[in-house]
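Complex shown without one protein chain; remaining protein chains in place.
By written order: A, B and C. Residues from 1 in each chain.
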Amino acid sequence: MALQPGGTFLDRTLQHLRKVWHRIGDHRENDIELQPGLSDEDIPRVHDWFTACLQADGGEVAARTRAAKLGEAYLQLDDQGRKRFLLIMAEQFDCDDAVIESAIEQWRASEGSERVKARQALQYQLYPPRLQLLKQFTELPEGVKFLVDMRAELLRFRKEEPALAALEADLKRLLIHWFDIGLLRLEQITWHSPAELLEKLIAYEAVHAIQSWEDLKNRLDSDRRCFAFFHPNMPGEPLIFVEVALVNGLADNVQKLLDEQAPLQDLQQADTAIFYSISNAQQGLAGISFGNFLIKRVVGVLQQEFSNLQQFATLSPIPGFCRWLDAQPDAMSQQLHAQLTEPGWWKNVALSEQLEQDLSKKAAQYLVLARKGARAFDPVAHFHLSNGAEMAQINWLADCSEKGLKQSAGMMVNYRYQLADVEQNSQNYLDQSEVRRSAAISALLE
Amino acid sequence: MALQPGGTFLDRTLQHLRKVWHRIGDHRENDIELQPGLSDEDIPRVHDWFTACLQADGGEVAARTRAAKLGEAYLQLDDQGRKRFLLIMAEQFDCDDAVIESAIEQWRASEGSERVKARQALQYQLYPPRLQLLKQFTELPEGVKFLVDMRAELLRFRKEEPALAALEADLKRLLIHWFDIGLLRLEQITWHSPAELLEKLIAYEAVHAIQSWEDLKNRLDSDRRCFAFFHPNMPGEPLIFVEVALVNGLADNVQKLLDEQAPLQDLQQADTAIFYSISNAQQGLAGISFGNFLIKRVVGVLQQEFSNLQQFATLSPIPGFCRWLDAQPDAMSQQLHAQLTEPGWWKNVALSEQLEQDLSKKAAQYLVLARKGARAFDPVAHFHLSNGAEMAQINWLADCSEKGLKQSAGMMVNYRYQLADVEQNSQNYLDQSEVRRSAAISALLE
Amino acid sequence: MALQPGGTFLDRTLQHLRKVWHRIGDHRENDIELQPGLSDEDIPRVHDWFTACLQADGGEVAARTRAAKLGEAYLQLDDQGRKRFLLIMAEQFDCDDAVIESAIEQWRASEGSERVKARQALQYQLYPPRLQLLKQFTELPEGVKFLVDMRAELLRFRKEEPALAALEADLKRLLIHWFDIGLLRLEQITWHSPAELLEKLIAYEAVHAIQSWEDLKNRLDSDRRCFAFFHPNMPGEPLIFVEVALVNGLADNVQKLLDEQAPLQDLQQADTAIFYSISNAQQGLAGISFGNFLIKRVVGVLQQEFSNLQQFATLSPIPGFCRWLDAQPDAMSQQLHAQLTEPGWWKNVALSEQLEQDLSKKAAQYLVLARKGARAFDPVAHFHLSNGAEMAQINWLADCSEKGLKQSAGMMVNYRYQLADVEQNSQNYLDQSEVRRSAAISALLE
Partner (left out) sequence: MALQPGGTFLDRTLQHLRKVWHRIGDHRENDIELQPGLSDEDIPRVHDWFTACLQADGGEVAARTRAAKLGEAYLQLDDQGRKRFLLIMAEQFDCDDAVIESAIEQWRASEGSERVKARQALQYQLYPPRLQLLKQFTELPEGVKFLVDMRAELLRFRKEEPALAALEADLKRLLIHWFDIGLLRLEQITWHSPAELLEKLIAYEAVHAIQSWEDLKNRLDSDRRCFAFFHPNMPGEPLIFVEVALVNGLADNVQKLLDEQAPLQDLQQADTAIFYSISNAQQGLAGISFGNFLIKRVVGVLQQEFSNLQQFATLSPIPGFCRWLDAQPDAMSQQLHAQLTEPGWWKNVALSEQLEQDLSKKAAQYLVLARKGARAFDPVAHFHLSNGAEMAQINWLADCSEKGLKQSAGMMVNYRYQLADVEQNSQNYLDQSEVRRSAAISALLE
């Protein structure tokens, strides 16, 4: 599970979007020329413009025209300009408490058939006007993608400008509505897919970087599967995608999986589907999770295609292990951590064999026992455990890439998804912090 | 504009949906057998079931299973059973005022970065649990269509069971979210479209009934266009559709337009697009209007395809005219109305010529001056005027079908859409009840 | 198996094709205006035009232009004009024997590597120039369909104009090349198919006429299948299609199969696929058979979709039985034939029971023993036997339509296709006139 989602297209597609929206926005009249950084004189003009947008009636055509102009103006701004633009929205177009209080009173006073209307009216007043401004974009071509990317920018900006946090929270709400799971389509991605889409996989893959088109082709070969969720308003943009290898037995080494020279797996013999990479593709959808749905839907699809599959499991990184180990006060942890600093230690067979047992035990402790409040400390463990997976196996020298060695001493872990058990597992983990694990993992804890 | 939208598919597709959902709902355990009319013993069981649905965690798979069972159970009920089923939802799963009051207090007490969260939490509490129950269906195959049809039933039931009105209002809210115009796709329908879709046009056409497949084919010929809106979760179901004839000059007779023997219009000579029928296809979306968007989008599409089109207008019925005339106290109105009772009066050339002038004047008065509050009394006039159309021409002997003679003495009216003016017209009508009309209509009023 | 294939579209699409071709044919120069009936002055002009076509170089663009003009001119002619037009082609643009003889001599004289070229050159000379004229049309849009329909006309004309027979034979050769089975695509037709295509099924069905769109919908229901062959250059035109019912046991009555009120077959219980109608859709492809391929391919497709299908059989008419019976000299035949003239005899249970045994025996004799040369006298029997089917069962009162009673006293026969045996059966029938039959049929012969 990639914790660092992919890139936004705001800048790459800027020229294209500006052209499309320029055509929609009718530019014969009331155009606004803004400074890239939004000058002090620009600010009241933008404010008036927003006000006009909210007051206007005039139907769809007018609304689209206005939204297109607004969007085009935004795209021409630089970082400072965008921050200022968004701050106007955040600060000047928040909810009006007096209006809300009045709606509360009306609701309280309502009776009978009026009650539901009064409740809905109160609910409506809880949408701040700035949300109304944002909602306009959803009707533009690629407007939903624009909002997703705008949230990615807000997530970046809000660190420096706390006043933007509330705007970000409102936009997140809007996006949660738009990205309702019932609207998403699961699609398989193959070497037959458009190059334009495959190029995005290369850009967005966040777990095991795709090195080249040949690497990608290997990941889409006949013994592999790749699936993604798509939204109807963003047809060429994957939201999240998973890469699966069909293998025999639990895969215990990711370099083997990614080896372009490895022979094809005989599908008759494949009994295991390994989910070796899950990447969120949209920074602007951070915190709006689809990974849980994705894995379970893909398990269903694979069961239909391959009746001889016996197990479904991930081959996952352990991103926080080495940092955690370093922070452990006990002597053994410190000694182990020191040994890992020796360059190429893992190629030293004797040393590696000596370390395997101890580090595997430490990893099991880390994964099962280390906590951040009630949840597992390791974010990937938390993700799969809350989905209801079982922690199945710790694999030694499973990822000997620089990154793999650095974050987890080359170890990886399999989480196994058994559809019949996931709900119970999930509930036990969420309610009682209980970690469902195999006997092998339990043995490492003794 | 059809005021009586088409049929629901609840019953026709019942067998199909029950089969699909039966497969999703895993029936090894906790199945509920209900009496078709929902017996008194069934009621507490259904209540417990709803409660369990709301409490359960367990992720998507479990939620789909539960929703599928619920839906399957509902489909097996008869009218009485459905009413009782919905009443449990409406009465036992409404909002909890105490919870809302508590959320109000927390919002009032919140400060700084907590404020937006508290506002969103309050907003969340304003969704009654019954809405949560309904929302589950959106993730089922054809679940959105199921909810649309359920609302059609609620609209029918609420007359007898006022307690269902609030549930209906909540469901309407949910559907407004789902049927956001940004999600809808405009598609052309042709003789190349699937028969399964065309069959629905025949069923749903509400203005000028489609007599046969040959009649339909004629309406999809090369000098005609037909467009509909579709939702991504209801791919084969039109939401609303419009039928257009490409002609030379304003069409003044609908029988001519529908005449299967009439020669094809030479498209080089066509300067006018006539929208001669707009039908809402989903009873369950009553009051959620797309007609305005549809007409304007279609105007845009036609302008692109045919650069020589000069005007876009409807040929519309005047549904309330004769009733209105009958209710007028003046002697002339009474006399005119009496003359219309003579069978076949319109085939009597002398009589028809004598009546034309007076009735046209009366129709102009009715359309322009008759009011229901601030809006035009005639519902079709109100629809087009609020969209920003201009009332262009009253046509004598324009619809000599039984229905046309009965409701408007055979008269019809053209509403003209000029994109450059629609916003201003619309605002003037909505703000000041101003009816934009041609000089010809004005002359009839003098 | 329909022996009377469907209609041509020459006249229906005339206007459309003339328009398309008119645009291709550049009309600024050397246009030819012909009399509809081709006047005596027109004839030398057409002749010169043909000559010019054959001499011209100039590449594709020019060839398309010329062919489009030629085609447009042809479409404007009436029957007499077309006959004259085709006669010029047939009589004036036949092979030149001297040229062929010279090619023969060159081939005889050739040696070594020249021999293959000389052989190919001779072969080339055996294509008459008129075939060259026809071949030009294949590059026009819908040109292949044009040639297919032209052959349908030639088949009609050649009775009155024997001189056209050779032209027809050449065109048939050309079409055999174009309609190579390797190019044809098998496609399923459903209620989801374009109405434009379904309309053609209604027009082309030649065995059991399709009464209405409802009748058609019933034939495409979930317990039915319909498949057709298509050619890449005639994408919307079925060449031949078959209608299949999935049933339990050998179907013995066609009215039951076609009953729109009959309940759906439970597909879990279906063990038999009944091919109850096969229709050639193109008169112009008469004698170029695809039926054999179609049945076997469809058997393969159905085996994949329904693993529980045990047998594949037709329910076929016996078109020549009553005529044959009438021509039999023996007293019993004469008596039986006489009894069939009584109106409604088949509703008379006693009479029907009395006749069943004798007529079934006669039908078995007719089907198995009656010969036209070495082949079965009954054309449908010949078709299925040469495909390798087994004659399985004679069904009493199986088709009580007027046509069914008239041609075969209401009897029908099942031919069973067992893929493992069809080749051997076919060879035995073709080589030794051996009719593969069930024990039940053999028993009737004793």
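Just so we're on the same page, a residue touches a chain if its C-beta (ideal position, glycine included) is under 8 Å from a C-beta of that chain, and two chains touch if they have at least 3 such contacts.
Keep in mind that this is a model prediction, so the values were computed, not measured.
Student: Which of the displayed chains are touched by the chain that has been omitted?
Tutor: It touches the following shown chains in the full complex: A, C.
Student: Among A:70, A:174 or A:198, which residue is in contact with the omitted chain in the full complex?
Tutor: If we include the chain that is not displayed, A:198 is the one touching it.
Student: Which of C:22, C:119, C:361 or C:403 touches the chain that is not shown?
Tutor: Touching the chain that is not displayed is residue C:119.
Student: May I ask which residue of C:32, C:54 or C:181 touches the chain that does not appear here?
Tutor: Spelled out, the listed residue whose C-beta touches the missing chain is C:181.
Student: Which of these, C:212, C:269, C:334 or C:427, touches the one chain of the complex that we don't see?
Tutor: The one listed residue touching the chain not shown is C:427.
Student: Hey, which chain C residues sit against the chain that's not shown?
Tutor: Those residues of chain C that touch the unshown chain are 57-62, 95, 104, 113, 115-117, 119-120, 122-123, 126-127, 138-139, 143-144, 162, 165-166, 169-170, 173, 177, 180-183, 232-233, 292-293, 296, 387-388, 419, 422-423, 426-427, 430.
Student: Going by the touch rule given at the top, which residues of chain A touch the chain that is not shown?
Tutor: 191-196, 198-199, 213, 217
One rule holds for everything that comes next: only the chains that are shown with their structure count from here on.
Student: If every chain is a node and every touching pair an edge, decide which shape results: line, ring, star, complete or other.
Tutor: Its topology is that of a line.
Student: Using the average of all C-alpha atoms in each chain as its centre, how far is it in Å between chain B and chain C?
Tutor: It comes to 48 Å between the two C-alpha centres.
Student: Could you tell me the distance, in whole angstrom, between the mean C-alpha positions of chain A and chain B?
Tutor: 38
Student: Quick one: report the Å distance separating chain A from chain C, using the average Cα coordinate of each chain.
Tutor: 59
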